[in-house]
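Can you keep this structure in mind? I'll have questions shortly.
The complex appears here without one of its protein chains, the remainder shown in place.
Every chain is named by a letter (A, B and C) in the order it is written, and numbering of its residues begins at 1.
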Amino acid sequence: MNETVTLREAIAALVNDGDTVALEGFTHLIPFAAAHEIVRQEKKDLTLVRMTPDLVYDQMIGMGAAKKLVFSWGGNPGVGSLHRFRDAVERGWPRALELEEHSHAGMANRYSAGASNLPFAVLRGYVGTDLPKVTPTIEPIACPFTGEELTAVPALNPDVAVIHAQQADRKGNVLLWGITGIQKEAALSAKRVIVTVEEVVDAFEEHTFGIVLPSVAVDAVCAVPQGAYPSYAHGYYARSNAFYEAWDPVGRDREKFRGWMERHVLGVEDFAEHLRSIRREGAMG
Amino acid sequence: MNETVTLREAIAALVNDGDTVALEGFTHLIPFAAAHEIVRQEKKDLTLVRMTPDLVYDQMIGMGAAKKLVFSWGGNPGVGSLHRFRDAVERGWPRALELEEHSHAGMANRYSAGASNLPFAVLRGYVGTDLPKVTPTIEPIACPFTGEELTAVPALNPDVAVIHAQQADRKGNVLLWGITGIQKEAALSAKRVIVTVEEVVDAFEEHTFGIVLPSVAVDAVCAVPQGAYPSYAHGYYARSNAFYEAWDPVGRDREKFRGWMERHVLGVEDFAEHLRSIRREGAMG
Amino acid sequence: MTEGEGRGYTADEMMTVAASRELNDGAVCFVGIGLPSQAANLARLTHAPECVLIYESGTIGAKPEVLPLSIGDGELAEHADSVVSVPEIFNYWLQAGRVDVGFLGAAQIDRFGNLNTTVVGSYGGRRCACRGGGCPEIAASAREVIIMLRHSPRAFVDELAFVTSVGHRHGGDSRRELGYAGAGPAVTITDLGVLRPDLETKELTLTALHPGSTVEEAREATGWELRVAEELGTTEPPTEEELRVLRDLKSRTEAARKETKA
Partner (left out) sequence: MTEGEGRGYTADEMMTVAASRELNDGAVCFVGIGLPSQAANLARLTHAPECVLIYESGTIGAKPEVLPLSIGDGELAEHADSVVSVPEIFNYWLQAGRVDVGFLGAAQIDRFGNLNTTVVGSYGGRRCACRGGGCPEIAASAREVIIMLRHSPRAFVDELAFVTSVGHRHGGDSRRELGYAGAGPAVTITDLGVLRPDLETKELTLTALHPGSTVEEAREATGWELRVAEELGTTEPPTEEELRVLRDLKSRTEAARKETKA
């Protein structure tokens, strides 16, 4: 049902202006290459969904690709704030950004409900916090058997989910392992699915019991080695903590940020050239 | 939090008369050894829970251990009916058996809700079928966001869950692989958990990514080689289809059944002796 | 399972071959055990090598060398593309609408393709389930349903003893009110012929006979007054290739069973 295509083709064919797009990967396997390609193709008015926005959305938001963010924790892990995200929220630069904030548990269950074709999920949470004051998509729900009151949140069904994985086989089955976070649910909740992978192999090693996303659940597979850099791909390369630290001063300044993105993202052909470009400059990672 | 004990000790300590007990394993890894030990210890008035009752519950029901069965499909797979189950339901022999019937999807979601500490689960199903006419634990529920009507079923939280797995390590972590069915949810939904395993190993092979049930989620681990016979343990032994076929005439007749159970279950010390006993007779598997 | 008058194949073989042809290559198919599993694997080994067979035990893309006796045989996991938990197969695959075809058998069927897979006993005068229906959600959520069962008055009944799985309910648009995503039964294959729902009323209508079967036989084997299409077709007999592959599959299966017995 899917074919191996270039990332450029996949983003052009499957991501439209105005789409709700989820790029997932919980610290591990964050699809940076796909984010850059979305920026390069100047996709607009996106509703971005992601549990932990991280640098990947700081870059997209800073380039004005998003009109809304649905999330549960936004920060540069271990370093500090996401300055582009904050600038968009507080000062509307380069454009205003609407927020829908949930908890991690809420986001995880929203994806699960979406993957299950249910309109909502039920959990214990939110009550007593200030979240329901700023987030309208939280409702009480009573158990029909015990009468106990719990919390309902609506399902997430993005137009497009993008994840990065270690491997695909020739048929387009996708294999990921290590910390697998919310990727399976994000992919299965979406109408269209793009997967970038470290490599395409003839066959997976037998009985690894990693998560396999069967090819019928995937619309496009794109081989993009190191496509999760500066995050990591278990078994392939480590997280570049140095990049995350070096991002702070870049993201803090509008001009520096624009310059960096123009040089290393807009001004390159693809992610391989992006990696050469930042390494040539020696500033990061 | 758990220790390696004999199965006899585990059943004696953790299963009480009147308990709700779930022995799970979806065709694969059915905990026959534990079922026999429950029968040998003459546990009474149990509410038995299991998606696919199979021979394991035919034997327990035929010995009068159960007052109620919560299930979704009862049969001898590929062979026919469970005659002891049917005799209990239709003629109350050796005692009456109350039934609570759900669908597979309903049972799976009931366990998931139980494992999640939620009082109910939501799914699409049941409407239009005759199940709600015979099963009271099915209620409509409306989505608080869309108004759409769905079906709610109550959580399952057995007093005891029993599963069979391939391996435990010295710390009591449990590893299972192959078709893993509903075992994780059944174990995590229960108040107490007993796991029989093929073998205890020093350490698991690295990065198999099978399902690991951490030791804190397990109350007792018991080494019982071939403890899932006549079902199978992936990587250890195949299913004895011959046993399943040979069970039909045994289960069909009250006297034959009692005689078989007395000779091969009540009259033996443990599961190892049970296996020797049926093999000596050469009638099965 | 007697040979059909010198035609060189049995009525059951014709039924299995005809059913297998209904499965398109590339389709995601949720497979019931028994006859549907036989037909689905025949399709996979002939014209539909890229169909994705799902069994309720959680195996996706199963490629069994021999036919499984139970829904969770190790054979199904061994070469599957993915093996997932039972909640996942029902929630993320079936309920999510990822299944193109539900391939089902049944004990009983009525004129609207509603199914009874529940063996019903009686206790204290009350009817009760003695086997359980398993997964009515297949008929509910699969985009369409293919049904296979042998034609007999005990199977084709005026009123089901128990409605396990909803077909076209009371006919017409009545299924739609239930809110299920799937369109319901598209075709029913028996050992005598092929039945498809009428476009308007959704009543099962005999649209084709297998070679050698007659309308009278079908009428006699149906517990209600069977509708027959004006243009009644005849099923293409099994090809040599279809018969060879089906018989190989069955003899491999037999051999494997004897092996585990020995």
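As a working rule, contacts are C-beta pairs under 8 Å (C-beta built on N, C-alpha and C of every residue); 3 or more make two chains touch, one makes a residue touch a chain.
The structure presented is a predicted model; accordingly, all values stated were derived computationally and were not measured.
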{"item": "Visible contact partners (per top-of-document touch definition) of the missing chain", "value": "A, B"}
{"item": "Candidate in contact with the missing chain, chosen from A:19, A:169 or A:185", "value": "A:185"}
{"item": "Sole residue of A:164, A:192 or A:239 that reaches the chain not shown, by the stated touch rule", "value": "A:239"}
{"item": "Selected from A:38, A:51 or A:250 as touching the chain missing from the view", "value": "A:51"}
{"item": "Chain not shown, touching residues in subunit A", "value": "26-28, 51, 71-75, 77-79, 81-82, 85-86, 89-92, 99, 101, 103-105, 108-109, 111-112, 123-131, 134, 148-149, 178-182, 184-185, 232, 234, 238-242, 244"}
{"item": "Touch list for subunit B against the chain that is not drawn", "value": "1, 112, 115-118, 171, 173, 184-185, 188, 209, 212-217"}
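The rule is simple: only the chains that are shown with their structure count from here on.
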{"item": "Contacts common to subunit A and subunit C (chain labels)", "value": "B"}
{"item": "Chain whose average C-alpha position is farthest from subunit C's own", "value": "A"}
{"item": "Intercentroid distance (Cα basis), subunit B paired with subunit A, Å", "value": "40"}
{"item": "Centre-to-centre distance between subunit C and subunit B (centres being mean Cα positions), rounded to whole Å", "value": "28"}
{"item": "Junction residues of subunit A, two or more chains touched", "value": "116-118, 209"}
{"item": "Interface hub residues of subunit C, defined as touching at least two other chains", "value": "83, 91, 95, 181"}
